[in-house]
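A single protein chain has been omitted; all remaining protein chains appear in their positions.
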Amino acid sequence: MSDLIQLFVNGLALGSVYALAAIGFVIVYSATGVVNFASGQFVMFGTFAGVSMLLDAGLPWAVGYLAVFVVMAVFGAGFFACLYLPLRKSPVATMIIGTVAIGILMQNVALLAFGSWPFRLPSPLDGLSVHMFGAVISAHALMVVAVTALLVGLLWFLLHRTPVGIGMRAVAQDMRAARLMGLEVNRLLALSWILAALLAGLAGLLLGPMWFADVNMGDPIALKAFAASIIGGFGSLPGAIAGGIFVGLTEVLGASYISSAYKDLIAFGIMILFLLVRPQGLFGERIQDRG
Amino acid sequence: MKLLQACGVTKVYGGLQALTDVDLTVMPGESVAVIGPNGAGKSTFLNVLTGLTPPTTGRVLFDGTDVTKLATHKRVRLGIGRTFQHGRLFSRMSVLENVMTAAETCRRGGDGAPRETAMRVLERMGLAAQAAEAVGSLSYGQRRMVEMCRVLAGKPRVLLLDEPAAGLNSGEVEQLVERLAALREEHSVAVVLIEHNMGMVMRFAERILVLNFGSTIAEGTPEEIQSDPAVLTAYLGEGYSHADL
Partner (left out) sequence: MATRRSPLLLAAAILAVGLALSVVLSEYNLRLLNLSVITAIAVIGFNFAFGLAGLISLGHAAFVGMSAYTVAILTTATGWSPWAAIPMAVAGTVLFSALIGYPLLRLKGHYLALATLGLNVSFFIITANWLSLTGGTNGIPGIPQLRLHGYFISGERYFLRFGLVFLAAVAAAALAFQRSRHGRAMIAARDDEIAAAMSGIDVTRVRVAAFALSAACAAVAGALFAEHVRFIAPEDFGYVHSITYLAMLIVGGEGSVVGAILGAVLLTFLPEWLRFLGNAYLAFFAAMMLAILIFLPRGLVSLFRRRAPRRIAEGRS
């Protein structure tokens, strides 16, 4: 029983990180229609921005985290300007290859800057743990879940209660209509990329202490984020959260109770099943294809 | 002998009644026009006849057999041809290749090679000179003619035309009417026409079906329809009561 609780919390924490990555992915997809194959590398950049600010530069926690967010925001804006704008009218497949190329570029720039040796990103709660129902649970895992929950709340507030967020949703629903209503569509699109980069940065900071940070960590995260968004429903924010947590839990619980070798097969098997039987996922859009 | 028959076709989208109990019978070589205000369900009706949209209830019969559940491409091969409101062409093919696609799938015994069939149709419709051109380089009127050629290359026995005169100049409309009349005469092809150009409808159609809000409000010869009060109400609105709709 205590094992189960421990696994459950770990799965929830991992799932929260996947959910953050999936939310970033979904925000970009619904606003711009781009399936971002570099979304895993976005998270990796977040982790390594953390490595350079906290380990290399030795900044204090608050300043270091803030610096990471600044870096990620700048990065998101740069991505919008250098990749999205020139390629925005290309077919879906070209966009896929474009984001893949960017992902390879990011991964190798990180390789040049940091080398292939893995790092361990510290957490402010390192070494602390909580005893619950006879189980020992790392304080960091609990923080990940709490921070994610808080962030989802904030995000909801941003998208539903602020003019900027409502504008972003309008752009996501109908770009032409939004433009006709006088919204500055490009600025809102840029904001979606920035928001996605910020979420990825946070996911990277939270994931770093749970995994070893290495420049190749992007692809596995992106694959899990894809699976999460398909299961939850492509383009749906609640779906991304539910899907992310589902994938995290299956990964951790599946590894201990079913087979550690096939733990990822469960998530992808369920993803394919969803695509075939219920392509709109748990909460998603009804249309099979908008690209 | 009836060629195409729709019996009690009803289509409901969510809560919206797009078609209610629509009947239509088309005899070989006959020309029928389906008219009605925008949103009356005319295109939906053609979609049901061609199998692009399954009806909620009702049946479609072609040549005496029930085709309600038959896939679109199979209906096409039986002899139901259709054009679209804005013309749909294969953008990566030449004019000739566009027309050949239908000639290839709808070959029947005794037909020549698809390429010859396609060329013959293009010659007949006056597009032979453009055969090798990319469809992107054509004018709007020519594009719609290419679509018509592609349908004709499939040797249809009934031709469903969705606003064929839209966007054509009066000379082109004139030509179109002549060519359709010739087709009916020579091959006894039946034509079902959705059209807003009343001049063309009155000259071309032997029978007219009027739809409004998805229901048949009148059916008859052009003379009968022109004097039908329900039709006037549907088209003109003001000054007439809506109670009888």
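Some points to look at:
Labels for the chains are A and B, by order of writing; each one numbers its residues from 1.
Everything below uses one rule, namely that contacts are C-beta pairs under 8 Å (C-beta built on N, C-alpha and C of every residue); 3 or more make two chains touch, one makes a residue touch a chain.
Source: prediction; values computed, not measured.
The absent chain, not drawn in this view, touches the displayed chains A, B throughout the complex.
Listed residues B:Glu97, B:Glu172, B:Glu195 or B:Glu219: the one in touch with the omitted chain is B:Glu97.
In the complete complex, the residue from B:Gly14, B:Gly136 or B:Gly171 that touches the missing chain is B:Gly136. Shown as candidates are A:Val63, A:Val92 or A:Leu128; the residue that touches the absent chain is A:Val92. Mapped onto subunit B, contacts with the missing chain fall at residues 50, 52, 71-74, 76-77, 81-82, 84, 88-94, 97, 100-102, 104-106, 114, 134, 136, 147, 150-151, 154.
One chain is missing from the display, and on subunit A it is touched by residues 35, 37, 83, 86-87, 90, 92-94, 96-98, 100-105, 107-109, 111-112, 219, 223, 226-227, 230, 234, 261-262, 264-265, 268-269, 271-272, 275-276, 279, 288-291.
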